[in-house]
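What follows is a single structure, and I will ask about it in a moment.
Here the complex is missing one protein chain, while the rest keep their positions.
Each chain carries a letter (A and B) given by its place in the written order, and its residues are counted from 1.
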Amino acid sequence: MSDDLRYVGKSYPVHDVAQKVTGELVYGSDLNFPGMLHAKLLLSPIAHGMVRRIDSSRAEALPGVIRVFSHLNSPADTYCRARIYPGQECAIDETLFSEHVRFVGDRVAAVVATSQAIAEAAVALIDVDYEELPALLTTEQALECSDVRIHPDGNLLYEHHIESGARVDSAGAVFVSSTTDTPRVHHAALEPHMCVAQGHSTGGLTVWTTSQGAFGVRTVIAELLGLEYHRVRVIKAPMGGSFGGKTEFILEPVTAFLAHATRRTVKLLFDREECIRATMVRPATETTIRTACAADGRLLDFEAATTLDSGGYAASTPDYADHMCKKVTKLYRLPHYDHRCQVVYTNTPVAGAARGWGAPEMIAAVEIHLDKVAKRLRVDPVDLRLKNLVQPFDIDPVTDMSLGDARVAECLERGAAAFDWTARRARATGKGRYRRGVGVACGAHKNGMFGHFPEASNMSLKMNEDGTFELSASLHEVGCGIVTTMKIIVAEVLGVHPDLIAAGEADTSTTPFDYGTFGSRVTYVVGACAQVTATKLKSAILTAAADILQAPVDDLVAREGVVYAAGDETRSLAFRDIARFSDMKHLPSIQASVTYYATSNPGSYSVQFAEVEVDCATGLTAVTDFLAVGDVGRAINRGMVKGQFQGAVQMGIGYALYEHVDVDEAGRSGVDGFKNYHIVNAPDMPDIDVLLVEHEGDDGPFGAKSVGEIAMVPTAAAVVNAVNNALGTELSNLPLTPDRIIAALAADEDGEA
Amino acid sequence: MSTTDVVVPATTDELVAALSLATPGTRLLAGGTDLVNDIRRPGRQPDRLIDLSHVVGLSYVRLDGDTLRVGATTTFTELQRDPLVHEHAFCLERASSQVGSAQIRNVATIGGNIANASPCADGATALVALSADVTTLDGSGRRATRPLRDILLGSGRTALAHDEAIIEFSFAALGDEHRSAFAKIGWRTAVSVARLSMALVVRFDPVAEALSEVRIGLGAVGETAFRDATLEGLLEGRAADEESARVLAEGCADAVRRSIPGRYSLPYKERAAVGLAYDAWNALRICPPCEPAWG
Partner (left out) sequence: MELVLKVNGTVWEISARPTARLIDVLRDQMGLTGTKEGCGEGECGACTVIVDGKAVNSCVMLAVQALGKEVLTVEGLDASGELDTLQQKFVEHGAVQCGFCTPGMLMSAKALLMANPLPSDQDIRTALAGNLCRCTGYKNIVAAVRAASGQETAAMEVPAEKEELLADLSVPGLAAPPPDLDAGAGPVPRPVPGPAPLPPSHEGGE
């Protein structure tokens, strides 16, 4: 690994840390404008039905109420909240306000008023009569009751089948079957969802949003309201976390409509309960896996069937399900792989984008299954995986693309050694009240969308007259430090400190097109674009310097912000002076614009080890030790890469043990806030270790691969496997709440009695 | 839009004056950690709030002869740190330390905890085991003292009149001859509502090594916290040994079964009750730590 990098690989705080620790940073939810109005939504209290009557007269009579909107006075056009470019194939099934309400939390009406308090009071004054329809609350119910149509084309939204390889002779093989259920999860970003839209008197719009893709917001809004794109300006506001929950366009279309209709500035800010009920959840899934495994541990046949609960609307779930079918062959060499998935509408909260995009769901099923196989074969779980993991530069038979420098096996070996796996696994779990166990899980994900989606980024970089730099790029900072990452990359290429580079966030009117922060594309694709852009700018600097110094450009080198004539260090020019002289001599301004096309999509990998202690009286599980190993190619911002793993493990432990958004028989979730939706807090968070494996083998900037999603992919599986090791169980119904653990222990004990 | 008005008495006399004007639409604000959020819900806005937090002389812990007196607006942080509570009401110290987070404990009061009457209130479990009395003050200036069990009627329901404020809790101070403990099972180790709670108060004779005057409060398994006489009877007179821990645990599971028959959470709670009992027993520190045994 190259050691001659000055900035890449060191640790930096996030670029706006000073503003964050002083409380100065204005987040989207802090935005406040003169004359701004406040919106509050009326959300459906029933899971399925038709709005037969809306009487908003009492609400409209309340002083301070500007207008009340519903399906009666808004566009009836359908749109898709996940569409990011025009012409993209999407399930278009959502309207601004629903006449046919499809889940508890569906949008029925909106009040626009002069204050939040008035808007809230007015919502309570809107009278709605619903005709209730039978609510289909599980995928089984929805598929069975085909005469109750949640959407016109039926309740089966999407089906997909992937097969690679061919069946092989499995004589003498061991057959194992397992079913894993993963729950609906609330992303729980600390900042609630928001949008502010300013409706100009001329009919245009400016929208401030905490979105992961401003151009997609523009696309959906412009198409829905019939506006030309250049009259809709979307600005990415600083955001307090997202984890996928703000990838899709939930508040923006309705807020834009309200602003457009009133020609005013309107703010829609959700509270925590609305965020849980009425934004997005991670989809609930059920996956059944059946494998044939040779006696020597090689997997021969891998068959899977996945059902994904889309909730009341499609959002991105068809794409999500597709991706669930693309995880296993990134991780294991499988002679035959057959995966069917189906996506089903139900009358429950809308499911869609979540960190890992189907990988945590699928990998949970795979890794829990493999532990079952290991148990049947009486082999160590690490050894079983080593026999089957992909190797560097394997071709993924499903995508027909190279997995790149896939170092997952190395992660597993080095991790097992660092975690002292063999010794810990050999220790007795105990039969008393407190039982300990260890578990391992491997995970795979991708780096961007190349191979199934046009994947490119655009940037401009220019040098200011004083030798500082402006990076113009549609960056979408979600809190994981991507602005800092771009500055570090540019800094390394140019040879100047990252603090001399300004980089802002997306503004559809002023920054060049980029899809946004999702799909694990930012470090790998957007970062590579930054590297290429900076390289092109450096070349322009040298060209200008050559002209000023009257020296051949090939004789020049740039170091720490100064250009030297090689061999004659007395002839030099600081960057600042190049800028000034260029202006004086009417040379072209020193800037570079690049469109970078991705040409690869390697796998990203993480292997994680968990040690747990289960209290068999109360069912409470403590994670007592944890190691995350990441095949990251190269850490651009080392501290942040480790920080991403630390945060991802918090999320994964929650996924394994605590978090689920349930619904009762009326389709209403019992979860409405952090009092009853438990995310891991500081006392329960183990001190985790992070080990980075860096081989720089792919096309990312300085060999870097994306980190934010893969970091969470195997976490829950590692914890579940550890619990099953501790208890001798085969639990696969996430989350392993205290009640489920006690029920399993009681059943086991009854069975033994 | 109607608004709530807020009255801020500074003395008990001003409090009485404010209470004398109270109507059924009046609510009393102590710490506010339950109330402030509740009044924002539709239909939950009171006509008037009386803010007790500025009334001088309602926040104290005093030893008055053999009686420990705790002012109603004493916060859980104050209870957790008070040397008199530590010495004479240890189960109350432990309960106080496990209410919510530090931010909640700094503001939430023992009086508010009782008046809110959540079935899961940790303070109630401890006070019930301490056989606490409650002194109230009403709008006519009258003070009345009643047992806590007569105040707590059910989930969210108390016997308090709308013009009646809790001003003090009192109970016989525990001495050197007593031991007390509190245990709680939540959804996680910290910052969780109780799913089960137990406060144990015993008189422990180290020479005879026997337990007497056993008082056991159970919380989160009934409409209110309560003392279970059957469970207390099981432990009365027993030695401080592993067998007693087992008896307590089985008895606790049985008490839970009697208390919430048919409840969805019963299979969980009857088992977790065993863990609860052992946690409370071990916290008494009258014998080496014990563990339940399973096959």
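Just a few scattered comments:
Definition applied: contacts are C-beta pairs under 8 Å (C-beta built on N, C-alpha and C of every residue); 3 or more make two chains touch, one makes a residue touch a chain.
Source: prediction; values computed, not measured.
When the missing chain is restored to the complex, the residue among A:156, A:502, A:546 or A:587 that touches it is A:502. From the set A:438, A:522, A:614 or A:651, the residue in touch with the chain omitted from the display is A:651, counting the whole complex.
Across A:4, A:687 or A:750, the residue that sits in touch with the chain not pictured is A:687.
Mapped onto subunit A, contacts with the missing chain fall at residues 6-7, 10-27, 29-34, 36, 63-64, 114-115, 117-118, 187-192, 235, 238-241, 243, 271-272, 466-468, 470, 472, 478-481, 483, 487, 496-505, 507, 510, 560-562, 572-577, 638-640, 642-643, 645-651, 673-675, 679, 681-683, 685, 687-688.
Where subunit B meets the chain that is not shown, the touching residues are 1-6, 8, 29, 32-33, 36-37, 39-40, 45, 49, 51, 53-54, 77, 100-104, 106-107, 190-191.
The definition used in the following text is that only the chains that are shown with their structure count from here on.
Rounded to a whole number, the gap between the C-alpha centres of subunit A and subunit B is 44 angstrom.
For subunit B in complex with subunit A, the residues that touch the partner chain are 1, 42, 185, 187-193, 265, 267-268, 271-272, 274-276, 278, 291-295. Interface residues of subunit A facing subunit B in the complex, by the touch rule stated above, are 62, 117-118, 121, 124, 431-433, 615-620, 622, 658, 675, 678, 680-681, 683-684, 738-739, 742-743, 745-746, 749, 752-753.
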